[in-house]
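FYI, not all chains are in this one, though none of them got moved.
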Amino acid sequence: QDTKVIGVSIPAATHGWAGGMNYFAQEAVERLEATYENLDFVLATASDPAKQVSDIEDMLATRNIDALVVLPFESEPLTGPVQGVAESGAWVTVVDRGLSQEGIEDLYVAGDNPGFGRVSGEYMASKLPDGGKIVVLRGIPTTIDNERVEGFQAATEGTGIEILAMEHGNWNRDDSFTVMQDFLSKYPEIDAVWASDDDMAIGVLAAIEASGREDIQFVLGGAGMKEMVKRTMDGDAMIPANVTYPPSMIATAIEITAVGLVSNAPVSGEFIIGSVLVTPENAGQYYFPDSPF
Amino acid sequence: MSEPILSLHGVSRSFGAVEVLHGVDIALRPGRVHALIGENGAGKSTTMKIMAGYQPATSGTIRLDGQPVTFADMAEAEARGIVMIHQEFNLAEQLTVEQNFFLGRELKKGWLLDKAGMRAVAREYLDRLSCAAHVDRVVSGLPNSDKQMLEIARALSRDARVLVMDEPTAVLTYAETDILLEQVRALRAHGTAILFTSHKLDEVKAIADDLTIMRDGDVVYSGPAADLDEHQMAEAMVGRDVSNLFPPKPAAPAPQPVLEVAGLAVPGYADDISFTLNRGEILGIAGLIGSGRTETFEGLCGLRPHRGTVRIHGRPVQIRHPWDALAYGLGYLTEDRKTRGLLLNKTMRENLTLQSLGAFSGWMIDQKAEEAALTQAIGAFDIRAGDRAIKVGNLSGGNQQKLLLAKTMLAEPDIVVIDEPTRGIDIGTKQQIYDFIRALAAQGRSIVVISSEMQEVIGLADRVLVMRLGRIAGEVSGDRMTEDDIVRLAMGVEGQGREAAPMEAR
Amino acid sequence: MTATQTPPARAPRRGLPSMTVLGPILALLVLLAIGMFLNENFLSHANITNVLARSAFIGIIAVGMTFVITAGGLDLSVGSMAAFIAGLMILVMNAALPALGIGVPIILLGMATAVAAGLAAGFLNGILITSLGIEAFIVTLGSMGIYRSLVTWLADGGTLSLDFGLRTFYRPVYYDGILGIGWPIIVFAVVVILGEIAMRSAVFGRHCAAIGSNDQVARYSSINVNRVRLMTYVFLGLLVGVATIMYVPRLGSASASTGLLWELEAIAAVIIGGTVLKGGFGRVWGTVIGVLILSLIGNILNLTDLVSPYLNGAIQGAIIILAVILQREGRAGG
């Protein structure tokens, strides 16, 4: 039986979540290469959409891939090139972000960004039943961030929650630290913070701690970083919950694709990996001490 | 005679395939001034650089106190008491006078710089040379003569056993030259060995004890300076008679104004300048250093902001930019060839055609035509370069000046202002350049010659304007074109001109 | 005047070209050899076409950058400018779609928009640098931030996408070509040839080098220094516009991450190619080699899985330094 090649194209590890996703991708590739002798993997990480398109072109031109697992940097620019791969007859698995044309991919392992925002918003509303003033840290300006924030806003609308301000913390600890410091200077009273990501939550917590302010009741991060889940599990009042957006979805996608390719019983369809609220009660289920993220 | 301190024996030097020194012998003795003269490109600067450790010799030996030595670099030579003043300025333009003065051997007080001390010492040495430049001024804003004085002061402060000076007087006035020569005499009395080049043979005659004459990389004369007079020196250098330095002046034709300037003012430098330049005329501009001659004409040519009315061929014109001037057929040759005249890291061809590229290009630059123009210029201006592809910065100083002249003339200006045309040019070439300028005038072009060399102005010009403190102090022509009259006007001492006496010696 | 010993009109030494010339070419050849060794498909038509076509964007921009740097300037804004122009072009084309329908006119409108926006952006940079005399680094750092922000704002933080039908119609501008050579490659080649001629044989290139070498001398040589300098930025802006015309059909979208770090890549290509960062000397063909070297590094890293993808950047950095060492070592020797 001849060797089959699977191409994996993902964004580079430029922030915490992407770093975790990179880790899981590499780990899955190593594990599967060891398990299946007749599988070969090509893993490429891209720092911008154009580079990702180039990576995919290279895989097609020089590596004769039989399948492609792609986590698009952005949907629009990747649609055409991925369509090209599909037309060449290769298997296509799309992860996390859908393409802008339907029906290109054979398998779609999807995260749910609007859902991520909605779950966060609903939790926020339930924690602040009498309303409250909150500030929001946003990610890098992208469609993903827009979808999350829109979901959040929709869920908090009409609940008495007042969003004092939103700024971009770029999914970055340092940026969110700075932004939060300035929010603290600006608003004498803040009830809660939606940090929308655990990396940003770390920066926010550090800023709050340094300011000595007592009015902020809690910070809601997201994506389930192990340290943060641990603190939720341990009942830290500042971090009462988390919302999952598992970076390991890439590993799931690679695995299903590999198994499908080897067994000649391809699994097509759509897997939605929904965002789940993590509370002290269920945190144990979402705590993976061996994960790097 | 005393034993030499520093001597070269059979020293040769090649750049690539071109050998520019062929076995030079020269010996410097304590308490004596040794003059090294020769045509442009003869190898004077190269010889000096080898002696001071700036360049290695290709073959031959250098002896210091009788012992063969090789200097790894100039720092080593300097540590052994050999100090050199370069033909090119060797100053960091963005630094101040004091910072340049002490560059590389700053005085310290504990960990920190002793700025007050350095200022005082720098001031003292500059005062000795009567140089008024302020020690906190940035060097880029200084006139050339002050830069040269700074370099000299710096060298004087180093307590040298051997002082090597490459054309230190090229940008100095007579008065400044006198001050420098005074210092040189003092050093000689103190036992320093001095090597000195200049194209001004009167200076050589006045100061030198020993004389070496070079031609095309060979020593052609070596002996006491007293044995030759200026004419013989010139002849030994050039290989022909140069007694008639200036071409004869033709009878003045009927004046036909080409350039009329009225009420020209260059703020801060010159005011109320009015004059007329006629067709086929050579107009000399004399004046003391700092009298604003350069600035006036830079203003006229659009290189500085200015006011006033200018007519060319009777038509009023507005010259705001240098390219306006060129469009009206007005060209300007700068006095500062290193920083304003030539691109030192480009070839001769690129420099030559820079100002007149339009004439060499349709859609594309015609490189063959450029090469032809270069061949023509090399012939016409006697430019001596070992290799046509040489970077202009590696040309000898005089050959750079010739190239600059060629470049300005290539644009075929109708009216040309030449600021200090013969700085650093040997006497043989000077004669050629004067002939050339006169020939231009004969062709019907009009020429302004700004010069600090009195004899040049008198010998070459049909008429002389004298500037003083940014204004025209007067005009002399015909029989009144004498040094005495010009000096009186330049100094504002009309009628009691005995102060000008030292000039007469020249 | 007397005839003198004029040296024969010898051209610069004809023999072996010097290492500054050979260096970048050698580095390129070494990379090609490595690529061939690692993958038999490396020299396939498809791969070569891919690499060349994707080099075209940076390449076209880098040609313009060569002139800017040669004239002693710098432009950090080209990447954001490309993103902004792409965004603007998409907005204009989408807006005109109801009126014009899908067809050649709307494409031409888009192209005209890109060219006009590029010229305007270049002009703005240039006028600030020349008329106000502000350090080019600061002006273009400022405009880099401005264009990047503007495109984020135009896209509302997300992605601006060309209408799908329109995109399908426009696509061939990137993906098709004549005689099997893609349009981007053809346009790149034309830009390079014109650029090389302009640099080597036109007055403009000569003036750029003169200004970069010593702008005082240029001024005293009656060169309109500010105009030439302004022209270099305008010219670069134009080329950014042209690059964008090729870029939009490739990805059909623009976002805050479009053209990220293109400025560094373009400047690096220019310098790897032997142009002097402080100005005074530039060569367009060198820049092309620089661009190809940079593209090939990325391509080769995709050919193999020898190293952790985390280390791609390190390999890239090391190769850039090595490529230049090769060239300088030679210079020291030759």
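The chains carry the letters A, B and C, assigned in the order they are written, with residues numbered from 1 in each.
By definition in this document, a contact is a pair of C-beta atoms (placed from the backbone, for glycine too) under 8 Å apart; a residue touches a chain by one contact, two chains touch by 3 or more.
All values reported here derive from a predicted model rather than from experimental measurement.
Student: One instance of each chain type is visible; tell me the copy number of every label in the full structure file.
Tutor: Here the complete complex works out to A x1, B x1, C x2.
In the analysis below, only the chains that are shown with their structure count from here on.
Student: State which chains count as neighbours of subunit A and simultaneously of subunit C.
Tutor: Looking at subunit C and subunit A together, no chain touches each of them.
Student: State the chain with the largest centre-to-centre distance from subunit B, centres being mean CA positions.
Tutor: So the farthest one, by centre of C-alpha atoms, is A.
Student: Comparing chain centres built from Cα atoms against the global Cα centre, which chain wins on proximity?
Tutor: C
Student: So what's the Cα centroid distance for subunit A and subunit C, whole Å?
Tutor: 34
Student: How far is the middle of subunit A from the middle of subunit B, if each middle is the mean of its Cα atoms, in Å?
Tutor: About 73 Å separates the centre of subunit A from that of subunit B.
Student: Per the centroid of Cα atoms for each chain, what is the distance between subunit B and subunit C, given in Å?
Tutor: Each chain reduced to its C-alpha mean, subunit B and subunit C end up 44 Å apart.
Student: Show the residues in subunit C shared as contacts by 2 or more other chains, in ascending order.
Tutor: As it turns out, subunit C has no residue touching two or more other chains.
Student: So in the complex, the part of subunit A that touches subunit C is made up of which residues?
Tutor: 12-13, 22, 26, 41-45, 47-51, 53-55, 57-64, 73-77, 79-80, 100-101, 140-143, 145-146
Student: Taking the complex as given, what residues does subunit B use to touch subunit C?
Tutor: 303, 321-323, 325-326, 332, 334, 339-346, 350, 354-355, 357-358, 361, 363-365, 367, 371, 374-375, 378-382, 384-389, 407, 411, 432, 435-436
Student: Contact residues on subunit C for subunit B in the complex?
Tutor: Per the touch definition, subunit C meets subunit B at residues 1-7, 9-13, 197, 201-203, 206-207, 209-210, 213-214, 216-224, 280-281.
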